[in-house]
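This structure is in structure tokens; I'll ask about it shortly.
All protein chains but one are shown at their positions in the complex.
Just so it is clear, A and B label the chains in written order, and each chain counts residues from 1 on its own.
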Amino acid sequence: MTAPLTRPGLRRVEHIMGTAISLDVADDLPDATLRALADDVFDWMREVDARFSTYREDSEVRRFERGELLLSEASEDVRAVLATCADLWGATDGFFDAYATGGLDPSGYVKGWAAQVASDRLLAAGAVNHCVNAGGDVRARGHSAFGRPWRIGVRHPWDANATCLVLAGTDLAVATSGVYERGHHVRDPRRGAPAQGLRSVTVVGPDLGLADAYATTAVAMGRAGVTWLDRLPGHTHAVVTDNARLLRSPTLPVAP
Amino acid sequence: MRRAFLAITGLAASTTALVVLKGSPGTSQAAQEPPAGTPVGSEAAGAPPSGTDAPAAAPTAAATSSPWPTRGATRSPAARPTSRAPAPRTTTARPPQQPTTTRRVTGPIVENEYGNVQVQIVLNGDRIVEALTLELPSGPGETERHSDDVRRAYNGTSGEVVRRQGADLDTVSGATETSDSYRRSLRAAIERA
């Protein structure tokens, strides 16, 4: 949303999947190329929305849930996502549950996964410096338009106007799951009750889909989620508890 | 008519009661036990807050550099485009560049626990090029208290002030976009566009 005086690349915001998706490509590429890249990213996001939205009656997910679509007939993406969700269910001891709300709702993984795929495609297309933010799930690669590693703030859990932590890096997937408003809206699938104990969980790792799922999982686990995150290989975390304590991995890539 | 009088009195009383009930902050926070795991910098939790002017000064200081529009900046949304020079090399349409096709649509004020959020979207044609937060959590009270706690806890390890963490960012994780009130106001603005 900020626009420095001059800078290479492109920024664009669109509202897809019920949230704001912003793309920042920092590579000094020709305008037409940048535009085409951005169009590809947002077309992909819209495609994901069409397939996975739980709000659209005609999405594959809803049709599959209603039994109108066999898994074998579903698109490769849907099959892959549902398979990963099943794996996550096992890996998280049932705390990541695409059926936690009653119906099938894989959005705890899909948003991050979609941004991750978009980022992978940008990388493959030669845009090595970019940052995709899908409703607060961030995949950043390379350097920003200022030529420094991407600086990613973590939203302050009690103040939408502030951030409580700044991360920096050249290859980061950062997902934050939290209970900011409306009381508790992440459900502990095993008890069916709203999760309590953790206000906000940020997970940093190599894959944004997994980071997103792990952050959601930890919130659902409550206090126990902190130690669970601690044992998670290849990922670092920052947690704000309900009583306003900040806990984080020692190796978290905090900005200098 | 006596019943009507009773009904009206009941309406007034229950409305007041509801507002008062929702208005009083939850008291469970203080009673909670410390979380499992070691709070980073827990020894600093009881220390007097350092940098007393930080929270108050931060929003103004961040107004020019933070990507999050602050109250001061958004009070005059019309002034925003001029404070931002257009970037000649960017290809996305920006409001300052094509003012003729730019529209602003405002969503309703949506409350959340720490204040009000109102989103204004800027459209270029049918494309949303910017989403501004017009009403933001503000004022003393709960927000300050909580951020104080977080800041104190955080001071213990890094010495950084929470509010200043917002300066000079490229993007935000768990950003206001995901917040429910933001989304509701944004959605309404989009539907009106």
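To be clear about the criterion, contacts are C-beta pairs under 8 Å (C-beta built on N, C-alpha and C of every residue); 3 or more make two chains touch, one makes a residue touch a chain.
Please note the rule applied: contacts and distances are computed from a predicted model.
Only one chain is not pictured, and the protein name UniProt records for it, out of "Dissimilatory sulfite reductase", "AAA family ATPase", "Oxidoreductase" or "Thiolase", is "Oxidoreductase". With the whole complex as reference, residues 1, 3-5, 7-8, 11-12, 15-16, 18-19, 21-26, 106, 108-116, 135, 139, 141-142, 184, 187-188, 191-192 of chain B touch the missing chain.
Simple rule for what comes next: only the chains that are shown with their structure count from here on.
In the complex of the two chains, the chain A residues touching chain B come out as 1-15, 18-20, 22, 24, 31-32, 34-35, 38, 131, 133, 135-138, 140, 144, 150-167, 174-178, 180-182, 185, 197-198, 200, 202, 223-224, 226-227, 230, 239-248, 254. Residues 29, 32, 34-42, 45, 58-59, 65-71, 84-92, 94, 112-114, 117, 121, 127-133, 136-138, 142-143, 146-147, 149-150, 153-154, 158, 162-163, 165-166, 168-183, 186-187, 190 of chain B are the ones touching chain A in the complex.
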